[in-house]
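Only a portion of the chains appears, each positioned as in the full assembly.
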Amino acid sequence: MAETFRLSTRRRSELVEITRQVQEIVSRTGLTDGVIVVYVPHTTAGVCINENADPDVRSDVTRFLERLIPQDAGFDHVEENSDSHIKAILTGSSVTALVEEGRLLLGRWQGIYFAEYDGPRTREVWTKNIGSRR
Amino acid sequence: MAETFRLSTRRRSELVEITRQVQEIVSRTGLTDGVIVVYVPHTTAGVCINENADPDVRSDVTRFLERLIPQDAGFDHVEENSDSHIKAILTGSSVTALVEEGRLLLGRWQGIYFAEYDGPRTREVWTKNIGSRR
């Protein structure tokens, strides 16, 4: 069955690291070798893998996307979050992370990030294991 | 084996919902628990998961992308669809959707969309099941 966890975002646009929560699911469910699909069931948020060192990267990313795809760009949708839908589509609704010997196999500088584009909100992440368990 | 279905698009840029066709494949093939990879074998179209309620969202998305990545941006490629290739790359060539108890496990407002960026055309979608069957 899919595993689920929640998180709270604090800004309209924000990258929130969820690497620890995903690793905990890998450990708890006993996935030893395979992949874990990390899935966002929302339409104004996404998920991505990116740098987990300098926090300036995260603010540079969200600030630039706010400028590139502004909230007030003459959209029709009455909820005034068409920009959030576009950012979510371009970011993607899932990432597939590799798992070996019970650990996420990430690059040296990589972390998994929930990409909030219409916060602050309480959000969910769903995951699904594919592979062999201990 | 991969499953296939066709669809016809009617505009140059268009998001066409394919949730029903994907669910039919899940049902027909008996996938009960796992994921289904929904794959687009074209280079000027993509696939994404987004809001299936207000149709204004879909037109806002495609109209904004036409403005952000215009067809006439001084490209070299003679087929005059380099913008379509760029939109396809940014949207992505596949989505991975979760399946449980024989049903697509989508968020409340989510649908699966074929993203046409160089239509109108007849297009194909390929899918692959990963998981256990009844």
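By letter and in written order, the chains are A and B; residue numbering begins at 1 in each of them.
Just so it is clear, contacts are C-beta pairs under 8 Å (C-beta built on N, C-alpha and C of every residue); 3 or more make two chains touch, one makes a residue touch a chain.
This one's a predicted model, so the numbers in the text were calculated from it and none came from an experiment.
**Q** Please give the number of copies in the complete assembly; 2 of them are in place here.
**A** Number of identical chains in the whole complex: 3.
By our rule, only the chains that are shown with their structure count from here on.
**Q** Please output the residues of chain A touching chain B within their complex, sorted ascending.
**A** The contact residues of chain A facing chain B are 1-2, 37, 39-43, 68-69, 73, 75-79, 82-83, 85-86, 88-90, 92-94, 96, 126, 128, 130.
**Q** Which residues, counting only chain B, touch chain A once they are in their complex?
**A** Counting only chain B, the residues touching chain A are 33-35, 48-51, 54, 56-57, 59-61, 64-65, 68, 90-92, 95-96, 98, 100, 105-110, 115, 130-131.
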